[in-house]
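A single protein chain has been omitted from the complex, and every remaining protein chain is retained in its original position.
When the chains are written out, they are named A, B and C in that same order, and each has its own residue count from 1.
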Amino acid sequence: MALLDIRDLTVTRPGAAPGAPPAPLLDGVSLTLDRGGALGLVGESGCGKSLTALAVMALLPAGLRAGGSVLLDGEDLLTASERRLCALRGRRMAMVFQEPMTALNPVRTIGDQVAEGPRHHLGLSRRAAREHARAVLDRVGLDPARVSPDSYPHALSGGQRQRAVIAIAVACGPALLIADEPTTALDVATQARILDLILDLVTDEGLALLMISHDLGVVAETARDMAVMYAGRIVETGPTARVLAAPRHPYTAGLMAARPQHDRGRPGQPLAAIPGVVPPPGARPPGCAFADRCARADAVCRTRPVLAGEPGGRHRAACHHPVEPPA
Amino acid sequence: MTEPALLAVRDVVRAYPLPRRHPLAPAGTVRAVAGVSLDLARGESLGIVGESGCGKSTLSRLVTALEPPDAGRVHIAGHDPNTLPRMALRRLRRRVQMVFQDPMGSLDPRWTVARIVAEPLAGLAPDVPRADRRARVAEALAAVGLGAEALDLYPHQVSGGQRQRIAIARALVTDPDLVVADEPVSALDVSVQAQVLNLFLDLRARRGLALLFVSHDLDVVRHVTERVLVMVHGHAVETGPTEAVLSRPAHPHTAALRAAVPRIEAAWEGRARARHAGAPPPPEDVRPGDGCVYRARCPWAVDHCARAVPTLEPVGPGRSAACFRAREVMGG
Amino acid sequence: MASPRRLSAAGWIGAAIAAVVILTALVSLVWTPHDPTVMDVANKLSGPGAAHPLGTDHFGRDTLSQLMVGARVSIAVSVVAVGLGVGLGVPLGLLAAARRGWIDEAVMRFNDLAFAFPALLTAVLITALLGPGAINAILAIGLFNIPVFARVARGAALPLWKRPFIQAARLAGRGRTRISLDHILPNIAGTLIVQATIQFALAILAEAGLSYLGLGSQPPEVSWGRMLNEAQTFLFLEPRLAVLPGLAIVLTVLGLNLLGDGLRDRLDPRLETGLETRREGG
Partner (left out) sequence: MAWFLVKRALALALTLLAASLLVFGVLEVLPGDPALLILGVNAREDTLAALRESMGLDQPALWRYLTWIGDLLRGRFADSLTYDVPVSELLLPRLAVSGPLALLSLTLAVALALPLGVLAAARRGRITDTAIMGASQIGIAVPNFWLGILLVLLFAVSLRWLPAGGFPGWDAGLGAGLAALLMPAVALALPQAAILTRVTRSAVLEVLGEDYMRTARAKGLSRGEALWRHGLRNAMIPVVTIMGLQFSFLLAGTIIIENVFNLPGVGRLVFQAISQRDLVVVRDVVVLLAATVGVVNFLVDLSYALLDPRLRHGAGAGSGRHG
């Protein structure tokens, strides 16, 4: 049984005006993640990748409704009681957020914030939790001798703060770690070190990782499998090496071609930009959501494509006219 | 007689006061830009790269005379904008315009596109008759690929990529010689970023525009600029032709920046990247005369780096780097 | 208008109440059931009836007519007092934000000074020094509004000065005054309007307080505060006289506050942010 099994997850926002139909933000998202596995979720802003993470944590913003099922160890999180969810969050599943500047409480020390989870979930005494926090901080590269656990977040650099956020997430030894754009707000050298850390934790602690990023490179470096999201749907999924080496969905191919890649692109030459804009929720075409921007689209694309691929293969794309794999 | 360089910056310094720790503490300053020089000829493009806080944005504000330097000189077409009388400064400003990072924040939410794009004309070109302004604005919008239907929209009614196009149109409307772009695509999604980068390439090719392109993204800088300048803690540590500098760095920082960029090839080649050295010291800990500013996190650092300050020395055709071990860095 | 959002139900109720009060004040200019100053001792302290829908006071003056005229005084005093605050305070705040340096410091110190004197105490002082009366009450209340608007305008303008579109305007050759008027003022107008409704409500309360102390409008002028002042003598005899003008005040202030809240909800750009706004799409 997979550790995380998301089946046909939908998230809808109530209609803007009374009587208006609710707008689907996530539309039939299915993903699985095995114990110790690493799954990358890529897409541009507004595609619903962060929403997927929040749905798994059962921390969706008020007013949004989720349908389908999210199974963690076979237990459906969408129907679990709030009490049960509180017992699972931080203990079995944990999350690292995008903005290290704001994800920490400015008026409490980092040691205090790391110790809170263990006290809550593991029933540690105040003193034991503090010791535990010191060890966890040390584990994420915040050596208590150099960076005091009694520091307040404002005294730390961005990278150090993100390490503290990671410490909070892994403090109770969760089975699933969700990282939502964990390095987007960081410099490239800091990003590399934080990715190092996340990979080390995944390997050493046997965590399963759901890595969410807009950056194909970050996913390539951290996840064995990946899924590409567009307009609230999964449009392509498969082993990362296969998907990136030979993308089948025109959107994935377009994303890759639009990157200025020094090894392949020719400086000064126009990049292959994807024309048009992502359709907003509520205004998505009934068939393939990418059809309006796609050069390969025809009349068939007005019906919705399903994820499909080679028989028995794990590389699948939701496209009526997939890009041919190179011979 | 040759005309003066379009842009000549000599040893500019810009320092900001630090908050005092107690009432009697000496008033500390942090030098955001600590003695940087650069030249830019008509039609040339120069990328400024570095991590956040390295001083690259401050440098762009010095070049556009949004801030005066504390020391050193900025010359635009032979004139120092910081000593010019107001009317002459306006004439000079027609030749240098800027594009900002945040496409929403750089457009007044309560103005229409037509008014936004026309503002530099109203402020800098009183000789352009009012009646001609709308035509000039439409022309500038056409140059960035927007139709006349955009004229009466408000910024919130257009997409992020279109907003950045509008900001570029505003920078073009006075027909400048130099456009300074401060992280113009870092807030945009990849597919939209490509559209805007193409626009910059196109404008350079068609208008002979000189471009000062500030970015943290090496791939982007490599794509749009001919020369590059790498900054650390307010210092220029390496400069030269973009392709040469980024493919064979002579300064350890350039090398580290390059090595840190996540690559999609890692998916099949495996993640073979050198582990990175320690965190950079906070900027206020880096004092001039303290040796090389980069040595605290430099894997190549030797004792000598703590005693002497490296200066930019030639390391190849049109290239220079501020590192005692530049030759070794280039070699391996 | 930037936002298509409609005013909330509470906002509409507030607007309606404010409209009714203003309308009443306007009607009182041309018509009241009785002359509010004419005494009719034969009918003094009579309860509500056909001739006097809300009864009469201890001099037999018609309470309804007095309330109508009182609305006029309240509104007039508040309009002028808030106008004074806006007219002087907003330019001062804009100037401080645009110039910073010693001008800013001076304006802020002036503000601290003004806030060090409790508003009503200042008003009491001024009216006591210059003599009681509606004009001096206006002056006293308006004077205190100046630092309020200066502070609000400065506070709203300061973060705007750091925004890129202001830097773009500077690159476009715009001077600080021009930027303050063309860019800053339109962008803080919403904040100022909301503050103005709040100050308007406070001014009505302050005028009532001063008149109640006998420092505001003087007889034979009629105002809600004066009515309360006079009613206190007959509190035990005729509570109606104390309750009615108070209700008029409460209703008016309530309406203005509801309107102000409604406007704030409508104008607050923070409420417009969507779900995932960190990166800009297409």
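In this section, a contact is a pair of C-beta atoms (placed from the backbone, for glycine too) under 8 Å apart; a residue touches a chain by one contact, two chains touch by 3 or more.
Every value quoted in this text rests on a predicted model; they were computed, and no experiment measured them.
Enquirer: Can you say which of A:Ser157, A:Thr237 or A:Gln261 touches the chain missing from this structure?
Expert: A:Ser157
Enquirer: Pick out which of A:Pro24, A:Gly48 or A:Gly117 touches the chain that's been left out of the picture.
Expert: A:Gly117
Enquirer: Considering the whole complex, not just the chains shown, which residues of chain C touch the missing one?
Expert: 109, 112-113, 115-121, 124-125, 128-129, 201, 205, 208-209, 212-213, 228, 232, 235-236, 239, 242-243, 246, 249-254, 257-258, 261
Enquirer: What residues on chain A make contact with the chain left out of this view?
Expert: The missing chain touches chain A at positions 57, 59, 82-83, 86-91, 94-95, 97, 99, 101-108, 113, 116-117, 120-121, 152, 154-161, 165, 168-169, 172, 185-187, 189-190, 193-194.
One rule holds for everything that comes next: only the chains that are shown with their structure count from here on.
Enquirer: I'd like the Å distance between the centres of chain B and chain C, where a centre is the mean of that chain's Cα atoms.
Expert: So the centroids are 49 Å from each other.
Enquirer: Where the centres are mean C-alpha positions, what is the separation of chain A from chain B, in Å?
Expert: 32
Enquirer: Need the CA-centroid distance for the pair chain A / chain C, whole Å please.
Expert: Roughly 51 Å, centre to centre.
Enquirer: In chain B, what residues contact two or more other chains?
Expert: 159, 161, 189, 191-192
Enquirer: Can you list the residues of chain C that touch 2 or more other chains?
Expert: 279-282
Enquirer: Of all residues in chain B, which touch chain A in the complex?
Expert: 51-52, 159, 161, 189-195, 197-198, 201-202, 216, 218-220, 222-224, 242-243, 246-247, 256-257, 259-268, 271, 273, 275-276, 279, 282
Enquirer: Mind pulling up the chain C residues that touch chain B in the complex?
Expert: Per the stated touch rule, the residues are 2, 163-165, 167-174, 178, 183, 186-187, 269, 279-282.
Enquirer: Can you list the chain A residues touching chain B in their complex?
Expert: 44-45, 157, 159-160, 187-193, 195-196, 199, 214-218, 220-221, 240-241, 243-245, 254-256, 258-263, 265, 267-275, 277
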